[in-house]
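Below is one structure; the comments refer to it alone.
With one protein chain held back, the other chains of the complex are shown just where they sit.
Let's look at chain A:
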Amino acid sequence: MELNDANLQSLTEFLRKTLDPDPTVRRPAEKFLESVEGNQNYPLLLLTLLEKSQDNVIRVCAAVTFKNYIKRNWRIVEDEPNKVSDPDRTAIKANIINLMLSSPEQIQKQLSDAISIIGREDFPQKWPDLLTEMVTRFRSGDFHIINGVLRTAHSLFKRYRHEFKSNELWSEIKLVLDTFALPLTELFKATIELCQTHATDVNALKVLFSSLTLISKLFYSLNFQDLPEFFEDNMETWMTNFHGLLTLDNKLLQTDDEEEAGLLELLKSQICDNAALYAQKYDEEFQPYLPRFVTAIWNLLVSTGQEVKYDLLVSNAIQFLASVCERPHYKHLFEDQNTLTSICEKVIVPNMEFRSADEEAFEDNSEEYIRRDLEGSDIDTRRRAACDLVRGLCKFFEGPVTAIFSGYVNSMLTEYAKNPGENWKHKDAAIYLVTSLASKAQTQKHGITQANELVNLNEFFVNHILTDLKSPNVNEFPVLKADAIKYVMIFRSQLPKEQLLQAVPLLISHLQAESTVEHTYAAHALERLFTMRGPNNTTLITAAEMAPFTEQLLNNLFKALAFPGSAENEYIMKAIMRSFSLLQETIVPYIPTLIGQLTHKLLLVSKNPSKPHFNHYLFESLCLSVRITCKANPTTVSSFEEALFPVFTEILQNDVQEFLPYVFQVMSLLLEIHSNSIPSTYMALFPHLLLPVLWERTGNIPPLVRLLQAYLEKGGATIAGSAADKIPGLLGVFQKLIASKANDHQGFYLLNSIIEHMPPESITQYRKQIFILLFQRLQSSKTTKFIKSFLVFINLYCVKYGAIALQEIFDSIQPKMFGMVLEKIIIPEVQKVSGAVEKKICAVGIIKILTECPAMMDTEYTKLWTPLLQALIGLFELPEDDSIPDDEHFIDIEDTPGYQTAFSQLAFAGKKEHDPIGDAVGNPKILLAQSLHKLSTACPGRVPSMLSTSLNAEALQYLQGYLQAATVQLV
């Protein structure tokens, strides 16, 4: 590609096309550009355009395209071709700084990003003059250029804030410090002087203050890893000026915008961060300056308004105080009663007040409000910061702080009592204050677990919380109602049970409140109360205690789902699930109505599933209904099938992907309740379950396997009879699963069920192929997980079909195969099998091989007899071998059976563990003794002689123990 006008012209045309809204024009142009970007000079053409094009749109477009090109191509990846030619690299690096600095802001930002991408790869070794080139611009006096340099430096250096210490990183930082620290300091001083000279020129000030903010950010990055010698020597300059800036207020820079932080706020916020960094990491050196900063930041807080634009600044500033006040050697800065009072009064209380922005969220954006207030996503809020400060101060001053706040709480409550309609926000703040003062430790599961002993929570509950809960009009003062409900919820572990029982019916009636936050909190509080544990690990609140309220509880929960905005409220649905689980058989009379409502809901949400948690709890509730009802009376299962199958059919027909794993689980649960027969409705569905499209989605695999297992268990004979043509399809599923390292264990689950439940003759013709597939997989990619499952399977096969059948089928595939499997797989690996049932299957299978397989006695396999016995005794007596070969360490964790993240498992659809051997063998060790005894009587003398030749002494001792326990002797 030549750097000529024709190429510039054609590139311009293509760039213009990439902006076209019509994809048939845009896409080919984008494709074309990508196809030519490997050519030499391509990036230089872009740079030329962004500099010289007459069309501003094209200039910006070229800049963006250039940056993306750099992002994709600049890095040199090992073993891959260099995607940018060396002359282009050199030319770009030679020109880009100048170009960036002389471009308008829009283009400057793109180029600045590009520089930092290049810098990340090339700086410092392959771009040694970058810094000096940048630093010389500081002297230009043009703050447009200076800010460009600062911004670029910031994007180059900000990684120092999160990367690990290493010699390479620190060498780079050292180099940066050597060239950059002094000029930056000079620039800092000069900029501050200029601010004074231009104190009345608002436009100049704006530019200067953005420089100061950038300089402060650079300070943070350069000081992050450790305190550099240069900055230690120049601490006086930096800290004095930072302190000055913190206390500075310039009317000209104040903004009218209430939301967006202005330049002053951004700068001060960064300075707070810088001070916090020094206070935390370089305390020894920073100590002389710290008290000044504490005072300045505290004054800043006292004089800063309530507007949202100050939020970040206030939260940073409070966090700074919070981190300092809990350090023992700064205790004295806060100790004075007046100081404490003033901090409480002027910093903490104002920042805990309910602001109009909170009120708006409460009414119009309840989801966001709940997330912040209930789920703790309030990290950067003022309230959270104020809470942290309270907690910090309580470390040394719990008594005085509690006393000061108690006074405040009382006066706020008095204010409220004077005129609740007008002053309800005072009570809100009072409750918030009590909460933050009292809570020392908190968990989702238990609420507050440790409380400040100086706060009488019960008394406050009785005097101030219960009154709101009892108020007959649930729609009055919804914020206070929500506060009261939350109080019960978070202090549930602190309040006596009687109080909680008193609260339950009140909470139930608040489910009817129109306010979304309020009825959501009520549902959530009930749900949390129902999970509390009492003595004996039963639920604290019992079904019997709930009996008087059961009907109203269920009614109100379902009614709450009818409120606009709560149709898919996950808290309510979770409360429904929890209520079912608590109330158990008490709900049976209501089930006919409830199941109707739940299926109706299911039908609605299946049109457009959008709330995964809601849907999950909905299915859990369905499972609970089924389990609870059918536990008492299994025949009712058909009525559930009648109610649910029409909806399920729709879900299946419309292929509602999110719901399929749930539907399969509920169906498994239903089918497993049937005694050994399979209704025709299920059989009609059988062919559909084998459709490949279903198996392509990983989330379907575990529940579908489970469902097919249920089919096989209940209807193995039916399938063999009326759906024999589907057996190859079923085995096809097995083949598909076995091929995948992630799903092979699922394939084995299926195969084991086939072996266990299908009539043997129905699969005779496929057996050999099954084994061949397994051997192929064993040969091509042998993993520990596969071997474990494989061992369980062949032993199950041996148990079911006999040892001779196993040996014959192996040897029919390849001569001496049986011996090879014994020697290479079973004997060395059986110790790795995990799980009690799995071990038992292997033990019984191996016993059969040892004692019921003539080939083991009279052929060349005989030499394997004692090693196999030894391995079996090892399986009984040695700890499980959980070692994994080195080359398997990088297999994803998902590859281990039992770990299924991509699968929405329903807790209440749980499956009982299945033991195919069951009571037939009580103790495999006894079975071994008895079987050996039988073998030895059949061929006297052989067994003892095999034992004495090569079984090791320890194993022999164990074996003798088994024989004694079984009271048999070998002959």
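Assume a contact is a pair of C-beta atoms (placed from the backbone, for glycine too) under 8 Å apart; a residue touches a chain by one contact, two chains touch by 3 or more; residues count from 1.
Throughout what follows, contacts and distances are computed from a predicted model.
Enquirer: Between "3-hydroxyisobutyryl-CoA hydrolase", "Probable glutathione S-transferase GSTU1", "Importin subunit alpha" or "Myotubularin", choose the name on the UniProt record of the chain that's been left out.
Expert: "Importin subunit alpha"
Enquirer: Identify the residue among A:124, A:262 or A:729 that touches the chain left out of the display.
Expert: Missing-chain contact among the listed residues: A:729.
Enquirer: Check each of A:248, A:302, A:691 or A:920 against the chain that is not shown and name the one that touches it.
Expert: Only one of A:248, A:302, A:691 or A:920 touches the chain omitted from view, namely A:691.
Enquirer: One chain isn't shown here. Among A:202, A:547, A:820 or A:920, which residue touches it?
Expert: Selected residue, touching the omitted chain: A:820.
Enquirer: Pick out the residues on chain A that sit against the missing chain.
Expert: 159, 161-167, 170-171, 173-174, 177, 224-229, 232, 277, 280-284, 323, 327-328, 376, 379, 441-446, 449-450, 612-613, 616, 657-658, 661, 687, 690-693, 695-700, 726, 728-729, 731-736, 766, 769, 772-773, 775-776, 778-779, 782, 813-814, 817, 820-821, 824-825, 901-904, 907
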